[in-house]
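Down below is the structure, laid out as structure tokens.
The other protein chains are all here in position, but one chain of the complex has been omitted.
Coming up: chain A.
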Amino acid sequence: MPLKPVKVASIARNGYKKFVMPCKRLTFQYCNWGGSSAGMRDFISTHLKSFAAENPSTHFQIIRKKGHPIIKGEYINGREKVICTRNMNTREILQKANLLKASSGEKLSRSSIKRPVKSLNPSVRGIWSPLHATLQRPIYKL
């Protein structure tokens, strides 16, 4: 056969045409007794309902467990991010919850912060080639 098919994979481009929230679940864990959970208990009873209503694309879970309170975010790339919210007040907890909600789930690295946009497309201009450069400009005889 002169032409051989090659198996290729398709790459998701979330945000092109349709956007699906990368944060699929937020878990709020608190302790009913511990003093470090006081802010979290307050947050769950006062702020969480409206916060969940504002974010219908994220699944909210509450877990009662002894220890310091945490917020855990689960993402579509399979990663998890956990923030410990001990001794935080409701305003600080809301800030952390927003941080986890808005995250893409990618690991924070130097390159992801410095160059957050990665293009899948090849350069329109092409790569400079010395062989072609001589073709385009006049060649001077010495």
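Worth pointing out:
One rule holds in what follows: a contact is a pair of C-beta atoms (placed from the backbone, for glycine too) under 8 Å apart; a residue touches a chain by one contact, two chains touch by 3 or more; residues count from 1.
As a working rule, contacts and distances are computed from a predicted model.
Within the choices "DNA replication complex GINS protein PSF2", "Peroxin-7", "Eukaryotic translation initiation factor 3 subunit C" or "Large ribosomal subunit protein mL44", the name that UniProt assigns to the complex's undisplayed chain is "Large ribosomal subunit protein mL44". The chain not shown here is touched by just one of A:10, A:50 or A:109, and that residue is A:10. Within the entire complex, the positions of chain A that touch the omitted partner chain are 1-14, 16-18, 20-21, 24-25, 56-60, 76, 78, 120, 129-132, 134-135.
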